[in-house]
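All protein chains of the complex are present and in place, except for one that has been dropped.
We just call them A and B in the order they show up, numbering each chain from 1.
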Amino acid sequence: MKPLWLSLLLIATLGITACSEAPPQVHKAKLFTLGTLVDVSVLHQDEAATQQAVEIVESELAIINRQWHAWRDSPLTAINQQLALGETVTIDAATYRFIKQAQTLAADSNQLFNPTIGSLVERWEFHSDDRPNGAPPTKANIDELLKQAPSMANITLTETTLASNNPAVQFDFGAFGKGYAINRAIEQLKQAGIENAIVNAGGDLSAIGSKGKQPWRIGVRHPTSAGVIAAIETDGDESVFTSGNYERFFDFDGKRYHHIIDPRSGYPANNAISVTVIHHNAATADAAATALFIAGVKEWPQIAQQMGIDKVMLIDEALTIYMTPQMAQRIHIEIDDAQIKIIGDNG
Amino acid sequence: MTRADYCAVLFAALLLPYLYISQWTGDEAGVAASIMNGGQTTKVSLAHDHTLEIDGALGTSIIKIEEGKIRFTASPCLGKQCIHSGWLQHAGEFAACLPNRISVAVLGEEPRFDSINF
Partner (left out) sequence: MSGKSNSTTATKSGITMTTTPDDHLIAWLAALAIAIHIIESVLPSPLPGVKPGLANVITIAVFILYGWRTAVWVSMLRVLVGSILIGTFLSPTFMLSFSGAVASLIVLWLASRLPGEGLGPIGLCLLAAMAHMFGQFYIAYLLFIPHDGLFKLLPLLMTAAVVFGIISGIIVRSMLRHLDKRKNDTTTIINPRNEQEK
């Protein structure tokens, strides 16, 4: 009798340890779209539902990519051609929504986020899937384009029409389109009944829900070395976007030129090496990460405030980490000896 | 001490090592990696040293596995970002050659992160 009871006790205790709640089931899928690798993670759904989720994301991202592609023939390139000729373009509701959001973000960022400098970006040869090959544009080249000063302020937008009073305006929504597309994909996922997922397109992501009882854990890659520099646990539906000087670039004559062009100077912005933003709207986060990167170490707090962004982390060339107090509460720096400066009050 | 006492002590003596082994092993070091080429995914073991030649959209990428780590050593892309990512070792670490459509991810028991932002 004694051994029976003791063995029951043994089984009970082993049972408790073994039953540490099974880790939540996350299904992952990778697809290639928007010119980059897209990771979709979905919680708890069966194979069929996960597959459906992936298809939804893929089709939504493909639609936006096709529509707003900056250089391959697309509705956008057609719009650009018309605007260059001084014509007024007739637009539909979806286009209106897209451009309206971009317009607001551009204004809030003091036009640091400037999606009208397509010509400049093209001159830098970033209008291609490959890396630019050859010398950077000459100063004369750049000055010529700068003089024309295209910006969203040149745009007149109504619900059905779009016009520009500056023929130099050439749309390139590279700093905004991805975020917009991810927003749409997430919307579609929610409509399909999926409440816990992550859509990560080339490193920029939107997370909804959570991983069961635990939040989604996001690692922020170190801008200059392998591994992770910081960790974030999501809180509700959030997007985490990072703009960095290591994403698209080319080297020439020992110098590195990256793809985030400062519309004021015509050259790649060099007042930061990366900016990470957390915000619930992916399109806003996308534009903000770019604008704040361009704003750099000195001006980012002002621009962040104007754009309504309260969770920012900026890393400068010396690897000093600047962040808002709200970001400090959410992010955990994973490297030793980090130099951290908290800027701003809890507002 | 009664006989039952000894049984209790024996039980504890068995339970403790069991707990250590079950909770503390199952390391985060990768044991396998998954290589995605276009749409196809293959799993490879990191237990044995290998050199793999993978034909992607642009050309052949060379991937090396050595001492439980994996990396791109050659690739036909212009940027060589994949090579610059260096050795991948821990669960969740990842490198990709986008132009060649080849990506490598280290698999593990429980990845530290659900997604990586960069």
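One rule holds for everything that comes next: a contact is a pair of C-beta atoms (placed from the backbone, for glycine too) under 8 Å apart; a residue touches a chain by one contact, two chains touch by 3 or more.
Because the structure is predicted, anything quoted here is derived from the model rather than measured.
Listed for chain B, the residues touching the missing chain in the whole complex are 1-9, 11-12, 15-16, 19-20, 23-24, 110.
Quick note on the criterion: only the chains that are shown with their structure count from here on.
Chain A and chain B have Cα centroids lying 27 Å from one another. Those residues of chain A that touch chain B in the complex are listed here as 2-3, 6, 9-10, 13-14, 17-18, 23, 26, 30, 32, 36-37, 39, 41, 129-131, 133, 198, 200, 203-205, 207, 211, 216-221, 226-228, 231-232, 240-242, 244, 247, 249-250, 276.
Within the complex formed with chain A, the residues of chain B that make contact are 3-4, 7-8, 11, 14-15, 18-19, 22-23, 36, 38, 41, 77-79, 85-88, 92-93, 96, 98-99, 101, 103, 110, 112-118.
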